[in-house]
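What you see is the complex with one protein chain gone and the rest in place.
Each chain carries a letter (A and B) given by its place in the written order, and its residues are counted from 1.
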Amino acid sequence: MTHKTGKGAMRRRDFLAAGAATLGAAVAGFPAVLRAQPAPVRIGLIHPVTGFIAFSGTQSRAGAMMAIEEINAAGGIKSLGGAMLEAVLGDSQGKPELGAAEVTKMVEAGVHGIVAGYSSAISLATSQEAAKTDTPHIVDVGVADDIMNRGLRNTFRFAPGYSAIASAAVANLDTINKAAGSPARTALIVHEESLFGTGSAKLLSVELPKIGIEVVDVIKHANPTRDFTNIVLQIKSKKPDLIIPANYYNEYILFARTLRQQKVEAKAIYSVLGGAASNYQFVKEFPDAADQIMDCNHWFNPKSELALARKKAAEARGLVYTYEVFLTYNAVAYLADAIERAGSTDKEKVIAALADSTWDQHGMPYGPTRIENGQNLGAQPVNTQILNNDIEVIYPQEFASAEVVFPMKTGA
Amino acid sequence: MPDLSIVVPSLLNGITTGALYALVALGLTLIYGVLHIINFAHGALLMIGLYAVYFLNVQFGVDPYAALLVVPPLMFALGYALQRGIITRASHGRDENILLATLGLSIVIENLALYFFKSDTRIVDTPYSFETVEVLGAFLPLPKVVAFFGALATAALFWLVMARTDLGKAIRALAKERKGAALVGIDTEHVYAVSFGLGIACLGVAACLLLPSYYVTPQVGHGFILIAFTIVVLGGMGSFVGALLGGFIIGIVEAMGGLFLGESLGQIGIFLIFILVLIFRPTGLLGHKA
Partner (left out) sequence: MTAMRSLLILLAIFLLIGVAPFAIGSDFWLNVVIMTLYAALLGQAWNILGGYGGQFSFGHAAFFGTGAYAVAVLQVQLGVNPWVGMALGGALAAAVAAFIGFCTFRYGLRGSYFALVTLAFAEVLRILSNSVDFTGAGVGLLIPLARGMENFQFATRAGYFWVVWALTLAAFLTVWWIGNSRFGAQLTAVRDNEDAARALGVDAFRVKMGAIVLSGFFSGLAGVFYAQYFLYLDPAIAYGPEISVTSLLVPIIGGMGTLFGPLLGAVGVHAISEGTRTFVGEAPGISLALYGAVLVAMVLFMPRGLAGLLARAPRKAHADEAAAAPATRAEAGRAEASGHA
């Protein structure tokens, strides 16, 4: 466990130097045979693949691995002589302290960059730890605004935070509502009790009245919630025009089922970061409950060939193409692009390249990357709607693949 | 102030939810009452039961209610084996070792499930999943109404077994006085294991009745374990009627708490009741004073 510096290390360095000199001479002598492969670019991937959010962690890791494999297949980092990307895997088990410990371990093992945490709490810890050695850290999903507001120059986020998402959700809702003659006047928010749910609900409560929508109630629920009938009964009695859920997959499916069971009628179910509302598995397993549900969430650009090709490739691997997959894919690809442009794995150079990136090979409805204080300002959520058993983008227009159906059509 | 018109439906729904909780608690109270162990692995074992029902449905087309003939006996065998093979050997007469053993088992079970079944959320699609039954103006989901009667039936069955069969008498004797039971020729190790097995079989029943209205993931047990403990203590350690009653009470408290205090804060009602009952009536509502 203890690590002796001094004489032993010195001897080792001398030995290595001698060895390298010999090898160098050998390589020079036999260029065709012994030209060494450039050293791999090591990327640390830390996700909660066990523990409570294991599904999201596994999806994130899968997206990252897919990115690494595809980039390597296309020739790796060409400006480094075709250096291959190498994944260094870490499991945070859903705990911030373990995530941070993995960062320390990986940095010492010589990773050139880190893509982590999925959860905001974990991302806060991992990016902070990485900041101690100025190791470039891309936050893959974690939507808390605090992550990017700490003045850490090593921390970057490619996707939007929940403030941006909630603001876009309200603005988009305004447009959709007005286009239909403003049938929606009241809303009821149902949100999960932890960070993204509470944060989003707060913002929505403040912003919705500004576009003429009264928030009749805000209902917070636990993770996990075993039964939604109570909440749905309250919705039934308050009769809001809009139901706005912000929660995780498991709770979302129970909620949607219960809404259907209790025959709740509303003008729309307008999710904001709805846990299942932009999830193919939900659409497949609950077509009746899912029909016409809207979401304002992370999504790919359905008009981008690149995005569609990636979706196909992911599904060919047996993955459900969820936001964890494509966001983490892009986080890795963004980092790889920066390393490519920097032509080096030197941390300072990579951070500089990340900061002035104008990357646009992401297949997201973002436009070229525009980074300010580490956050990609080009990032935005889009509105989706489940129509004809498929997830369509309905807004903004430039990315839309279908027309919005609002208010919801009820009945047979 | 919540709308009064939803209080009755909420109450009725709370009772059916409570029935499901009671089913999970029934097994726990038997284990607790007889073996005096707090089974940390109870949630993980519920999860195994749910996966069993799921795979029977998806691979063999067995309806979850039909699985009642298959899953509880399998779970009984699992429980018997665990108690006889591991838990009793681990105890060495010290309570903390049982705690550690069941905790270790829960970690093993949960992570093996994660490894083999992955973390995807799985559901069963039955024709009756969305059906409702109208009672007093409330639409109660059919699976939960079935669970309600299932809980009553299971509690009644357990009570009959305990009161009328030789096995039941042996279990009761063992729970009361171990040395004496051994003296009159009861095979204590076997009866302990049978008790544990019955408790886990009960989880099998709970799994069959729960899955149609819920889902399964490797971590699904976590959501029920705290509530189950609360009900066991509330109802009185070892009392089946107590577990049933406790389940209904907790279901109602959860529903009412949710309406009046908000769904997140309303959960507090459950634990406050738990603390108050323990302080002022620790044997629980129907527990026996020694």
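The rule we apply is simple: a residue touches a chain if its C-beta (ideal position, glycine included) is under 8 Å from a C-beta of that chain, and two chains touch if they have at least 3 such contacts.
Just so we're clear, the structure is a prediction, and the values are computed from it rather than from any experiment.
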Please pick, from A:113, A:199 or A:240, the residue that touches the omitted chain in the full complex.
-> A:199
Taking the full complex into account, find the residue in A:107, A:141, A:336 or A:391 that is in contact with the omitted chain.
-> A:107
Full-complex touch with the removed chain, picking from B:8, B:103 or B:161, is B:103
Sites on subunit B contacted by the missing partner chain, in the whole complex | 32, 36, 38, 86, 89-97, 99-101, 103-116, 119, 175-179, 218, 226, 229-230, 233, 237-238, 262, 264-265, 267-268, 271-272, 274-275, 278-280, 282-283, 287-290
Footprint of the hidden chain on subunit A, which residues?
-> 1-5, 49-50, 54, 57-58, 89, 91, 93, 95-97, 100-101, 104-105, 107-108, 121, 124-125, 128, 132, 144, 146, 150-152, 192-195, 197-199, 220
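What we mean here is this: only the chains that are shown with their structure count from here on.
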Averaging only over C-alpha atoms, locate the centres of subunit A and subunit B and give their separation in whole Å.
-> 37
Subunit B-facing residues of subunit A, complex = 50-52, 54-55, 57-58, 193, 219-222, 224-227, 229-231, 233-234, 236-238, 249-250, 253-254, 257-258, 260-263, 281, 285, 288, 320
Of all residues in subunit B, those that touch subunit A in their complex | 2-3, 5-6, 9-10, 13-14, 17, 20, 111, 114, 118-121, 123, 125, 129-130, 132, 139, 141, 214-215, 217-219, 222-224, 254-255, 258-259, 262-265, 267
